[in-house]
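For this view, one protein chain was removed and the others were kept in their places.
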Amino acid sequence: MSSKLWAFVVPIVSVIIALLISSIVIVLIGQNPIVAYTALFRGAFGSKLAIASVVIKSTPLILTGLAVGFGFRAGLFNIGAEGQMVMGAMIGTAFAINVAWMPAVFAIPLTMVVGMIAGAGYAAIAGFLKAKTGAHEVVTTIMLNWIAEYLSSYVVTVPMGVGFGTPKSPEIANSTKLPPLITVQATELTSGIIVAIIAAIVIYIILEKTTKGYELKGTGFNPYAAEYGGIKISQNIVLAMAISGALAGLAGTLEVMGVHHRFLGTLSGGKGFDGISIALIGQNHPIGIIFAALLMGSLRTGSNEMQFAGVPKHIILIVQAIIIFLVAADRIVRTMFIRKKKVKVS
Amino acid sequence: MRKVLVAILLVAAVVFALGFKVIMVTDVGGLGDKSFNDGTWEGALRAAKEIGAEAQVIQSYEQADYIPNLTKAAQQADVVFAVGFMMTDALFKVAKQFPNTYFVGIDITPPEGQTLPNVVCYIFKEEQAGFYAGYIAAAMTSTGKIGFVGGIPIPPVERFRYGFEVGARIYSTLHKKKVEILRGYTNDFEDPKKGKDLTLAQYAQGADIVFLAAGACGNGGIEAAKEKMVALVGSDKLVDIIDYYTKNKKGYFAIGVDVDQDYMAPGVVLCSATKGISSAGYYGVKAAWEGTFEGGLKILGIKEDGAGVSPMKYTKGMIPNIVIAELEYLTKLIKDGKIVIPDTEDKLKAFQVPSITFPF
Amino acid sequence: MEKAVELIQIVKRFPGVLANDHVDLTVFKGEIHSIVGENGAGKTTLMNQLYGLLRPDSGEIRIFGQKVNFKGPRDAIAKGIGMVHQHFMLVNTLTVAENVVLGSETTRGIIFDLKEAQRKVEKLSKSYGLQIDPTAKIENLPVGMQQRVEIIKTLYRGAEILILDEPTAVLTPQETQELFSILRKLKESGKTIIFISHKLNEVMDISDRITVMRQGKVTGVLNKNETNVKEIARLMVGREIVFTVQKPQAKASDVVLRVENLWVKDYRKLDAVKGVSFEVKKGEIYGIAGVAGNGQSELVEALTGLRKPEKGKIFLLGEDVTGKPVKELRERGMTHIPEDRHKYGLILQYPAYYNMILGRHYVPPFARGDFLDQKKIQEFTAQVFSQFDVRPNNIKMLGMNFSGGNQQKLVVAREMSAKPKLIVVSQPTRGLDVGATEFIHKALIELRDTGVAVLLISMELDEIMSLSDRIAVMYNGQIMGEVDPQQTTIEEIGLMMAGHKFEEVRRF
Partner (left out) sequence: MRVLTAIWEIFTNPAFYKLTLTAATPFIFASLGGVYSEITGVVNIALEGIMLMGAFVSIVFTAITGNPWIGVLFAIFVGLGMAWLHAWASIKWRGNQIVSGTALILLAQGVTGFLMEPIFGRPGQTDIVGKIPELRIPLLMKNRFLAQSIGELSPMIYIAFGCVALAWFIIYKTKLGLRMRAVGENPEAADTLGVNVYMIRYFGVLMSGIMASLGGAFLSVGEVGNFRELMTGGRGFIALAAMILGNWNPVGAMWASLLFGFSEAFANQLQSSPMLHVASSTKPLFNMFPFIVTLIVIAGFIGKTRPPAADGVPYEK
């Protein structure tokens, strides 16, 4: 089988195995796995509302997945998408609150740009430290995550905090709210998904078609050869981190512009970390990442419906864990196929 | 014939009651927080049992779940609970779509200018509960230093602190006892170890009673008090603690929060500053069932059973009766509005201890 | 004579390749037996089977007459076989002693006895004349020393049969001679040595008997005394080889590169280049000879922009380019064939056509604005591939899948096709077989004759002597002297490489 086909087969088989193993757990707690999975499926695809929810959930995941994946392609492990997302959302919001006078045509893209710059700048700190002093980006981005988290919870309680009871920023200007594509009751499927897909395509083009992509990937594969080839390593490290951070920052800004319409302290909710597994399930390929994010998003959305069927939400974490585990050790799945083939032959 | 009629009515009632459904949507913390989610659920469940309604709880993982979960709940239920201040926006968006479903928001303040007839929001006068904590702590401290450990300084946490500080100030003015307050925040509601470390840091600086308004971090704080107390007393048995305290008039104590946490370390948790969360849950369901539901914001304080102090089941023996008596008198003054516990930082700064003469 | 090793009808297949095609090999006890053949002839594969790293598909292995079936190197070691691999199998962060004893450690109870290990290494190094500091870290040792560690490793394990896979590829002439005297000493003490090489002079120098391989088959087994270089070469390549490089007189003209009093520090922040000055002219090959580790690598890195010099000036075409980045130097017409093609020369994960534009990926016709022009790139690569005869002729194959020789060709082709004004060439034929070496030598001379300035750094004295128009010798970071190859001898250069100044040498 070609490697391109494997890229699809492995995740699909992993999902099936994960569901099978989890069904044992479901039986153990006295529930019917068929009922549970029907609910899971219905919850993810059974209605307009469900599909809208899947898309809403997947949008930031596509972007954090791209952020981490892009870093990996350039040889960097950006574990800090979490913090960059928060910074993007925070500074994007600060901007969006104050531009009520601006027409949406300018306000919307500008807010996105501000969020991206914020994420990029924050990530560039780690890139700069790596380029300048060799500080390992895993350490610096982990530290920056915490700093961003503390900063954001401070910002929503004091400088930006409004209201009585809720640590939150004021609502962003109407002109910066993303127009919804479809509105299903209170659920607005915003145009954020379009931005995320465009981002994936742009990243694909950068990586595969441009000289910068050539340099970034080259640096990731072999920094020595890249340097020998006249590519400025430290510049590229900073740039790669910045692009990665811009994507994460965009994820945060879109959450504000499309979903919450204001900045909230715990906005990232682990999506930056989810980006790691999504990038890797998607094999660090922008298009693969879109699918991986949709898979993750639909599992999570569907799992809410599973709760109505009496299965606790944690089961879906276990399902996810097994899928990711099997994608990591994709040879397990491949071996299963090869063995099956042998059986057929004999 | 009468019998049949009764039977039919009964069946109808049961069928109707079965059709009545309560769904509670939690915030990301979920059940088991020993606070809002647990308290609301307890109240809602009690009410549902009484009227024979069906009750279900749906947990949210992340903020993006609030709207879909509330929507799904609204499609199925007659009363939907939204628990936790993070759900404010989502609640009002969804409630607009379902005018025939009742919504109860717990710890939610309606966004500026928004009121819906089918949404009732409950918030609590934490400052009044905090007042008890402060007053008792000031009365009981042997070092003259008491501590406050907060989670994230969001308004409910801060209201606890305003009350705590005022309580201590009132005691120290009335009894001319110098009391200093140490303050710190874990910036977290989930991590018990952080709570423990911060509490110990305050003990290290001389505090002997620490008020824990930090969610699950508080459990760690209680454990910190217990550890210090055991080191002092040499035992964690209630009798030994009481013995030791009666003899030496000193010890290390924690003060619990939200619900009665005294049982978690008997004798070590001096008291708990409680909120009437479960009564909000209870009344929310009852009002919808009885048709007396009315939208708007309800702020529950001492008067409405929305704020108070635990019965101090284990520590009553240590707390002087005079303090209990004083508290009872002060409670009356608060209920009557003669003392207003401040609920903002500015009001706290401006707060003057009124002259109070106890009738005894 | 006792047969130490017998390989009988060994067959080993890899996907798409028949690496060993019914190979027979007999090695007698106490002899030095060479196996020669071009890259890809199947020598290393054969030896890996003898050492238990690979298992033959069919055939039989006998050691001292006893049939063996190795499941891994551990079994081979137990039978007294030791192997020194072409890529050293050393743990860089550990010390010499630790590397030597790894896998069969000296212990005291559960404690690893480092002192004892050091003692044993010391003892071994004394008894075979292999001078080494057992407490030195591998990463701080020059390659020649690292090779000694490899040999000591096998001796420590009681090896009776030593396999050395292209051991001289990385050595200077002096180091090679030292290695040979060590090998002779080992032979005297009764060890059997299998020596793999394609350098025929060396093979003739050291061997007792020679087995020649070509394309997975044995093409001849010869006694050294009954053969000559020409015969071996014919058996090896399948045709006659010209050994002397034919070149017209150089027409050197304007100065292209001028280096003035250059000082460079190495990665340990120690002075590696200490005040070097020289000039390279248009249309000449300027050779720098010297034993490895005398500052040549740092000099090259400084010249090509990979390392910042401490002091001194570098002029390219009359302009000061000291400390300029690689990109600018390349734009000014300098290209570079690096010493270590795996580390610097190629991005192994990239296809050949991407590797072919490294360093020029951002200039037309390969780039249009910020975008790569895939079509132009591939056309260009296809053309260069046929011009330089890179095999297989598949421009989409990943760099890592080319053989070592063709990887080097890729690099050479790229750097030469960039129309340089100055090309810095470092160890261009290291590890290459005769055919490829010949090809690259010719290409360098052709380049020179089109008016390019060539700076050649090599540790292969033959290469330097036959290619260069002027030769400088480096020792301890300094240039010992500059000579004309036509008016000097190998001995003279050898003395300078050992640290004697030109003036002293001429006085001898």
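Per-chain residue numbering starts at 1, and chain names A, B and C are given in the order in which the chains are listed.
FYI, a residue touches a chain if its C-beta (ideal position, glycine included) is under 8 Å from a C-beta of that chain, and two chains touch if they have at least 3 such contacts.
None of these values were measured; they are calculated from a predicted model.
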Missing chain: touched chains present in the view: A, B, C
Contact residue for the chain not shown (choose from A:139, A:182 or A:201): A:139
Of B:84, B:134, B:163 or B:192, the one touching the omitted chain in the full complex: B:192
Touching the absent chain when the full complex is considered, from C:7, C:23, C:77 or C:474: C:77
Given B:153, B:251 or B:301, the one touching the chain that is not displayed: B:153
Residues in subunit B touching the chain absent from view: 29-34, 37-38, 145, 147, 150, 152-153, 158, 161, 180-188, 190-198, 200-205, 207, 216, 219-220, 222-223, 226-227, 230-231, 264-265, 345
Hidden partner interface residues of subunit C, rising order: 51, 53, 72-74, 77, 83, 85, 88-94, 98-99, 101-105, 107, 110-112, 153
Touching residues (missing chain, whole complex) on subunit A: 25, 29, 77, 79, 129, 132-136, 138-140, 142-144, 146-147, 150-151, 153-154, 157-158, 273, 276-277, 280-281, 312-325, 327-332
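In the analysis below, only the chains that are shown with their structure count from here on.
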Highest C-beta pair count, chain pair: A-B
Per-chain Cα centre nearest the global Cα centre, belonging to chain: A
Mean-CA-position distance for subunit C and subunit B (Å): 76
Approximate Å spacing (C-alpha centroids) for the pair subunit A, subunit B: 36
Centre distance in Å when subunit A and subunit C are each reduced to the mean of their C-alpha atoms: 47
Complex contact set, residues of subunit A against subunit B: 49-50, 53, 56-57, 150, 153, 157-158, 163-168, 185-187, 255, 259-262, 264-267, 269-271, 300-301, 303-305, 307-308, 312-313
Interface residues, subunit C side, partner subunit A - complex: 304-306, 325-327, 329-330, 336, 338, 343-350, 354, 358-359, 361-362, 367, 370-372
Footprint of subunit A on subunit B - complex, ascending: 28, 30, 56, 58-65, 67-72, 76, 85-86, 88-90, 93-94, 96-98, 107-109, 111-112, 123, 152-156, 187
